[in-house]
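Only one protein chain is missing from this complex, and each of the others stays in its spot.
Labels A, B and C are assigned to the chains in the order they are written; within every chain, residues are numbered from 1.
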Amino acid sequence: MTGCISKAELGKMFAQAAELIRDRSELLSHLDSQCGDGDHGTTMTRAMEFLENAIGPANRQTVSEMFREAGWGVMGVDGGASGALLGSFIAGMGDPPSGDEMDCKGLSACFGAGLRLVQNRTKARPGDKTMMDALVPAVEAFSASAENGKDLSEAMRGAAEAAESGAESTRNMVARYGRARYLGDKTLGCADAGATSIALLFRGFSLALVTKKES
Amino acid sequence: MTGCISKAELGKMFAQAAELIRDRSELLSHLDSQCGDGDHGTTMTRAMEFLENAIGPANRQTVSEMFREAGWGVMGVDGGASGALLGSFIAGMGDPPSGDEMDCKGLSACFGAGLRLVQNRTKARPGDKTMMDALVPAVEAFSASAENGKDLSEAMRGAAEAAESGAESTRNMVARYGRARYLGDKTLGCADAGATSIALLFRGFSLALVTKKES
Amino acid sequence: MRMKKFINDPKRLVPELLEGFALAFPARIRLLGTNTVVRATPKAAGKVRLVTLGGSGHEPGLSGFVGPGMLDYSVAGEIFAAPGAPRCIEALREACRDGGSALLIVLNHAGDVLAANITMEAAAREGLNVKMVLTGEDISGPVGDRRGLVGCVAVYKVAGAAAEQGASLDSCFHVAERMNRNMRTLAVAVRTATHPATGHPIFELGDDEMEIGMGQHGEAGTGRMKLKTADETAEIMLEKLLADLGVQQGDELLVLLNGAGATTLMELYLIFRRVARLLESKKIKLARSAIGEFITTQEQAGFQMTIARMDPELIRLWDEPADAPFFFQA
Partner (left out) sequence: MRMKKFINDPKRLVPELLEGFALAFPARIRLLGTNTVVRATPKAAGKVRLVTLGGSGHEPGLSGFVGPGMLDYSVAGEIFAAPGAPRCIEALREACRDGGSALLIVLNHAGDVLAANITMEAAAREGLNVKMVLTGEDISGPVGDRRGLVGCVAVYKVAGAAAEQGASLDSCFHVAERMNRNMRTLAVAVRTATHPATGHPIFELGDDEMEIGMGQHGEAGTGRMKLKTADETAEIMLEKLLADLGVQQGDELLVLLNGAGATTLMELYLIFRRVARLLESKKIKLARSAIGEFITTQEQAGFQMTIARMDPELIRLWDEPADAPFFFQA
């Protein structure tokens, strides 16, 4: 396969992302401590460990049910702001009806629906120094690749790169949402914790697919 | 005069002692922090500042009334253990009836009576690592000098030296009274705070009398 | 500095601390499902239930205020992290189980608000009779989007008293809103705490600095300055609060002082002394007060000062009895 993705692949994507985020947990908490309350690493680790278990071939539901429930479930790990938004993203991914397998366009539809649900729940937009600065470009890049007929792993690499440069760009932004919003100019200079973890999420997805392709 | 002491001299003695103790306040608190609660310097400073004001020519009472009231008053500055004992010593000094002036024997009788009242109120004896290790030898040395007809300033120098070597000897003792009593062998090695301040008290008395004689 | 806390597995901190809490107050509270604190004896049917949600690590609050005259349900999240919507909606379902209604009181913090909004969406879908109040009184933030700090306790108190007396959901909501509109809080911090899960300090502050405008979780504020005396600090903070609330001569105020964790009651007394004296000199009436540790931030040093303009009804509701583990009055 170069264009198709099953629950097994989805499982590997989330497992790989969970591993990356767990490894960078200290860094994420450190970033959060600059402008927030210093817990983003532990929160994201808890959330990703939940998703790693919830998403994969062991799950007997349809893919859309799986996403919806996993999204709701990840909200239940008490992940503060990022848990609620990540949960919404995953839950929203369950909106488009989907069978047992998806192609690149199918996954792109899921990402798009996830993003829409997130956008319903926060007014933050790119430029506000939040996870949206990574999530929006990642989803857009993936969607463009899917439109252009790129294969999954290439599309995901593009999404990861877009997320990373989005996260990087938050350094020069002033926070307008989340706990950091009260700090004004003091938030200049350090990257947003949530955007950084979204970049890790897509990098994890991409690594899982690359590994698969090369093996 | 070489043998007579008036309220004016008593005032100078307490003023000089207060000055020494105020200057060494940090050291006294530090000693107390090794085996106690670290407040002996501030406590003694408060007590001595009270005595400095209470004892002197401005006081219109008889010397014994002056000592009795000053002793009771110094208890009122809330000086913890040392305040109660120092207060008892001063109050006890008022027991022997005394006129406006005293000679060396008269002062010796006062010291002796002060010590007796202290001994009524604590079971601590020399060797127990308390202020008694300085107070008892100081009073005894002063009394011996008075018996032997030494002059006041010589007698007081002897008392100060006895108090100092008494205080010094507490280094090798294990505390048996006061807050330090629970620490056992851990109290070896540092001098007792209360004994150190009694040594300063008598050194102050002695300095006041020396200065007077030489001037 | 190594973290010096008596904890076991940091991952099990919240269930363990709630278990200890429940064991310590068996006559007053119990646990419902995972990490939700409820009254040992539920409120009579037909009365409005008060529900709150928020992160843990701030003991005694928020769960310390569950009890007659105050809260019915406290949905406790992880350390400093809001609980998720799934558990919040469960609490609302319980609160409305017999066709009853619930007032959801939420402190304005990104995570809590997100969870609350998702919960309210679900509640609407399920047809539950719920209203939500968002508290936000931290004057270090912009009007319209201020953080919710210890003032929530006053909201729990007055809305709780109204609910206990059988007021309708609408009246409880309006009482809560009125309390919220009339209160202002400012926080100051002088020393950081360590996060019990990460073991790291939650912010950094110079050896001789203090910071005014600190958030509830050690989020940095905006008013860093040299350490001041008790009197100076009280004065700076009170003046800002009075100005922001537009307090006039003759107004009646409630004053709350909330220790952050390591600041002693001794210090809070000194601060309170100055506040009381200043109000007196300004002919502003100190109607009621509360002083202690209500919502802490681990062993952070500092405190929050809240003032609230009280009207006769708010005072009457404030004076009603309450019997929560950490808020008791006859």
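Everything that follows uses one rule, which is that a residue touches a chain if its C-beta (ideal position, glycine included) is under 8 Å from a C-beta of that chain, and two chains touch if they have at least 3 such contacts.
Here the structure is a predicted model, which is why all the values come from computation and not from measurement.
In terms of the touch definition stated at the top, the absent chain reaches B, C within the entire complex.
Of the candidate positions C:D231, C:E252 or C:E320, contact with the unshown chain belongs to C:D231.
Touching the missing chain, out of B:C35, B:M93 or B:A208, is residue B:C35. Chain C residues in contact with the hidden partner, per the touch definition given at the top, are 1-2, 4-8, 13, 16-21, 23-24, 56-57, 59-60, 190-191, 196, 207-208, 210, 227-231, 233, 261-274, 276, 286, 289, 291-293, 296, 298-299, 301, 303, 323, 328-330. Not every partner is drawn; the one left out touches chain B at residues 26, 29-30, 33, 35-39, 41-43, 46, 72-85, 87-88, 121-122, 177-184, 186.
Keep this in mind: only the chains that are shown with their structure count from here on.
If each chain is drawn as a node and touching chains are joined, the picture fits none of the line, ring, star or complete shapes. Of all chains shown, C has the CA centroid lying nearest to the centroid of every protein CA atom. Chain C has its Cα centroid 32 Å from the Cα centroid of chain A. The distance from the centre of chain A to the centre of chain B, each centre being the mean of the chain's C-alpha atoms, comes to 76 Å. Taking each chain's centre as the mean of its C-alpha atoms, chain B lies 54 Å from chain C. Looking at chain A, one finds that none of its residues touch two or more other chains. For chain C, the set of residues that touch two or more other chains is empty.
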